[in-house]
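Our next item is subunit A:
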Amino acid sequence: MAKVKGDIVVDIERCKGCEVCIDTCPTQTIAMVDAVNGKGYHYMQNVNDACTGCTNCAIVCPDGVITVYRVKV
Partner candidate 1 sequence: MEKELRLMKGNEAFGEAAIRAGTDGYFGYPITPQSEVMEYLMAEKPHERTGMVVLQAESEVASINMLYGGASCGKKVMTSSSSPGISLMQEGISYMAGAELPCVILNVVRGGPGLGTIQPSQSDYFQSTKGGGHGDYRLITIAPSSVQEMYDSVKLGFDLAFKYRNPVLVLSDGAIGQMMEKVEIDKQVPRHTEEEIRDKYPWATLGRYKGRERNIITSLDLDPARQERHNEALQRKYSEIEKNEVRFEKINCDDAEYIFVAYGTSARICQKSMQLARKKGIKVGILRPITLFPFPYAQVEEMAEQVKGILSVEMSAGQMVEDILLAVKGKTRVEHYGRMGGIIPSPAEVVTALEQKFMKG
Partner candidate 2 sequence: MTETTIKSDIIKPENLVYKKTDLMTDKVLSYCPGCGHGTTHRIVMEVIEEMGLMEDTIGIAPVGCSVLAYEFMNVDMQQAAHGRAPALATAVKRLMPHKTVFTYQGDGDLAAIGTAETIHAANRGENITIIFINNGIYGMTGGQMAPTTLPGMKSSTSPYGRDLDMMGHPLKITELVAQLPGTHFVTRQAVHTPANVRKTKKAIRKAFELQQQKVGMTFIEVVSNCNSGWKMTPVQANQWMVENMFPFYPLGDIKVDGEILKNN
């Protein structure tokens, strides 16, 4: 079975830390970080390399801060 590997790029400064994306990740790749951005929001980030590039987080993000990449490996 072809495996896919994904990665995301987060526009940290636009993230408002709503956390709506967190539970949509099937591989628990994303989490809120303790740091805050320029607006004072905690932001989300990928915390391991389990991402499959499923785009769930990006699709549900109200602020459109997530860009998703995916390759077959």
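Keep in mind how these were chosen: all candidates are chains of the complex that A comes from, given by their letters.
Quick note on the criterion: a residue touches a chain if its C-beta (ideal position, glycine included) is under 8 Å from a C-beta of that chain, and two chains touch if they have at least 3 such contacts; residues count from 1.
These figures come from a predicted structure and were not determined experimentally.
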All of 1 or 2 sit in the same complex as subunit A; which one actually touches it? 2
Within the complex, which stretch of subunit A touches candidate 2? 5-7, 9, 14, 16-20, 22-24, 41, 49, 53, 55-56, 58-71
